[in-house]
Structures are given as structure tokens and as C-alpha cells.
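What follows is a set of notes on a single structure, which appears directly below.
With one protein chain held back, the other chains of the complex are shown just where they sit.
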Amino acid sequence: LCKLAGKPDRESQLTSYVPLDPDFASRVASSFAAQAMMRHLAAELSRVEPGLCEITLPFRAELTQQHGFLHAGAVISIADSAAGYAASSLMPAEAAVLTVELKVNLLAPARGERFVALGRVRRAGRTLTVAEAEVMAWRDGKATAVALLLGTMMTVTGRDFRS
Amino acid sequence: LCKLAGKPDRESQLTSYVPLDPDFASRVASSFAAQAMMRHLAAELSRVEPGLCEITLPFRAELTQQHGFLHAGAVISIADSAAGYAASSLMPAEAAVLTVELKVNLLAPARGERFVALGRVRRAGRTLTVAEAEVMAWRDGKATAVALLLGTMMTVTGRDFRS
Amino acid sequence: LCKLAGKPDRESQLTSYVPLDPDFASRVASSFAAQAMMRHLAAELSRVEPGLCEITLPFRAELTQQHGFLHAGAVISIADSAAGYAASSLMPAEAAVLTVELKVNLLAPARGERFVALGRVRRAGRTLTVAEAEVMAWRDGKATAVALLLGTMMTVTGRDFRS
Partner (left out) sequence: LCKLAGKPDRESQLTSYVPLDPDFASRVASSFAAQAMMRHLAAELSRVEPGLCEITLPFRAELTQQHGFLHAGAVISIADSAAGYAASSLMPAEAAVLTVELKVNLLAPARGERFVALGRVRRAGRTLTVAEAEVMAWRDGKATAVALLLGTMMTVTGRDFRS
């Protein structure tokens, strides 16, 4: 479905994708703006490229767990959206993206002033796309990886999945 | 660590656990009350038993994704907390619980008036506990399973993990 | 796709499925017989019902890891096949099943004379089916759960995925 603009590089895991929809960036931005949950968390869409999406979440006391760290649910929410929109960026204009499943490893307590989830596509298929995300916590100018996500996103077309 | 009060039954997957901490229920309730994120979602702790925890989340427009369903992040937040507190209920009084990793399969769009996450311990160990959760969406008096979680929780003791 | 013969029971997680293909059992048996890997492990198909499949693997020294327990790869192989054939039992006659992804929690060292993987469908969809499996180790007449699997299986039709 998605032609590779460059050849995959096993060591760096960086791949260039050519999007099917030239307006992918504004489509992703509109969809993100329609996610009330992202507003409720006060998360921002900070970067969209073909096969890549970054979401930034400033720390807020409302989003903490019992020890004062960011709740895993908030960490996973931005990681899921980053991975999902990375996948969505490569989908056709009329398609919608659904998360089929995801797995998250929490690497360290989510302590910081700001959390950045970087989602990337690992394999784009017609129906299923595999994407990953990494969440970094920024504290005193230093970044620590706090979560890794690996998940499956589905391209949904040809039916009104909203109803 | 946790002695079985009854013998495990493979078909029903129901197991009775004897808690190490007789005050497990109030300990879980206090910890839940300290999770600002649960308040921010307006989730409620609706049931705690040895090795089991249920969390209920009424639908709110603030928690939706772009199609008006409950955001996967909200679904996973209550599933994670239900599984984590199910694990916590079997831990020693002085211990804290951390989510090591979790995997979620989203089974159907999270559409409903109320969402109920039921977490259960599948294997309690001294350091690691494996727990699962199922999230049901209630709509017009009918329940549909919308998510399954399988995760690993860690017992943390003997150090101040808060700092 | 698959109509429920009975209503789902949240507590027991037991569900009755009506298969689309009345010959599902012989179809699963033929496919299993065609898996050279199952022969190489000396695994046997011990039970097939709608939405359920059981695979039995006797202990063999050839399948161990460095401490003499059954290798996780062998445990996961039978768990994957049990979950996959549980899904396959509910698919149309002409369909094939592919594993999209799976997650396994290893609960205890896989020590025993015989290992039994019980796969069950948790949600059957037209394209994607979510299935789980539990692997029990039998030792001196006593069973211990050694692994839990939760995975996604895909129904493949209408193209020759073999070429």
C-alpha cells in the first residue's frame, strides 16, 4: 500500500514513507482536535510526518496516580494516540483508524514536567498497521524513557463505524 | 506467598485467595482515593475482594475519541487500575503496586452509558503478580465486552519509591 | 459472524458458539496434521470444539532450555496453535487463520511430564478473532498453570496467501 521512499535500515529502524493522502497532516490535526479525551488531558499534537506522530503532555496534578507520578493511563493514552496517528498518516483520506490491541512496558516512574510520546509505523499494511511509541519524561532538561508501546492499528473504510 | 483457600478450577478460572493484609479493602480504597487521575475521569471503586477489583466509569463526553466512543486511554486507565488493585489486595500491608507491563485487546467500540472494569489475579507471586481485566460497556441494560487486559504487577517494598 | 447459542456469562467466561462450518473438527485436524512443527515437537491435537482447542505435548529433553525446563518457545508454540485453532473452528470452511499478534505471560517454570494448552475464543469477528490460551504442566498427577496467552487471529480468504 505504502511505497517506501528509501530502503529500510535494520540498524537505525528509520524508514521513509510516502503518504497516500497528501493532506494527511491536516486530517490528523482535525481528528486529534476531535478527541475530547486529549483536551481533557491537555495533550497537544506537536509533530506529524508520514508514519510519525508526536504528542506532548505537560504534567498536571489531576493526572497523577497515588505516588504523585503521571498515571499509567495518561502515559498510555498519549502513547496510543501517537501510535494511532502515526498509522493514520499513511492511510487513505477516507479511512479511519482503530486500535486493535496494544502492549506497553512501563520502564520508569513517569516523573517530569512534560511527557512526549513519539509514535512511529513499523509496518504499514492495507488492513493492519503495526506501530510503536516511546514516551519520554522531561525533567530539568533531561529526558528519560518511561514507556514503550507496540500495537496494531486497523484501517476502517466503507462503513459508517460511527453509528 | 498467598495461600489458596480453595483449589483452582481450570474451567471456571475462579480461584479463592486468602489476603496477607486483613485490611486490604480499606488500603485499596485509600490508594484509589489518592489517584487524582481516577477523579479526573470520574471513575469509582465499586468492589474489592481478595484478588479482585471492580472500577466503574460513567460515560462522559470529555473522555471520548474522534467518533464519540470512550477513548481507549480511558478504557485502559480503568482496566489498569482494576487489575493493579486486584493484585494489590493480595500484597502485604506495607507494599505498593506498580504496573510493569500490560496488554489490551480492544474488542468493540466503547459505546455505552457506563463502563465496568473487573480485574482479577491470575497468579500471585512474591515479586510479580499476573492479573487480567475485562471491561464491559453497559447500554440499554445490556453488557458488551469492549476490552481484555493481561498484565504484570510488581510488589514494591523496602524503599521509598515515591522520591 | 458467529451467533451465540447461549448468552455470555461474565463470571465464568464460558460462551457457547455455533460454528459456521459443520466440518470444523475435521478441517482443524487436517490443518494440524499439516503443521510439521507440531510433529517436530511431538504435540498432539487432543480436543476440538466450537471456539475451543486443546493441544497436548509430552515432555521431551530435546525441547528444554538451559535449566532443563520446557523452553518458552515450545510452550508458546502449543499455546499459539491452540488459540489459533480455537479461532479457526469458528471460521468459514474456505478460510485460513493467521496469527496477527500474541502476548504470553510465563507464570512458573514449565516443569512436568506433560503440557496441555487449552485455547478459547473470547470474541469472534469477521476479520479478527481474539483468543486466549492457558498452558498447564502436569506433574505427579497435579496441574500447574505455566503460561497465559492473549492474541489476535485473522481470517484470511479470497486470495492465495500461500504464494
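Some observations on this one:
Read from first to last, the chains carry the letters A, B and C; within each, the first residue is number 1.
FYI, a contact is a pair of C-beta atoms (placed from the backbone, for glycine too) under 8 Å apart; a residue touches a chain by one contact, two chains touch by 3 or more.
The structure displayed is predicted, hence computed values, not measured ones.
Of the options A:28, A:48, A:110 or A:136, the residue whose C-beta touches the omitted chain is A:136.
When the missing chain is restored to the complex, the residue among C:16, C:35 or C:144 that touches it is C:35. Within the entire complex, the positions of subunit A that touch the omitted partner chain are 8, 10-14, 103, 105, 107-108, 118, 122-123, 130, 132, 134, 136, 143, 145, 148, 150, 152. Touch with the hidden chain on the side of subunit C covers residues 31-32, 34-41, 61-68, 71-74, 76-78, 80-81, 96, 98-106, 109, 161-162. Contact between subunit B and the unshown chain involves residues 100-101, 103, 127-128, 152, 154.
The rule is simple: only the chains that are shown with their structure count from here on.
The chain with its C-alpha centre at the largest distance from the centre of subunit C is A. Our note on geometry: subunit A versus subunit C, Cα centroid distance of 31 Å, whole angstroms. One simple way to say how far apart two chains are is to compare their mean CA positions; for subunit B and subunit C this gives 26 Å. One simple way to say how far apart two chains are is to compare their mean CA positions; for subunit A and subunit B this gives 24 Å.
Annotation for subunit C: residues touching 2 or more other chains are 103, 152.
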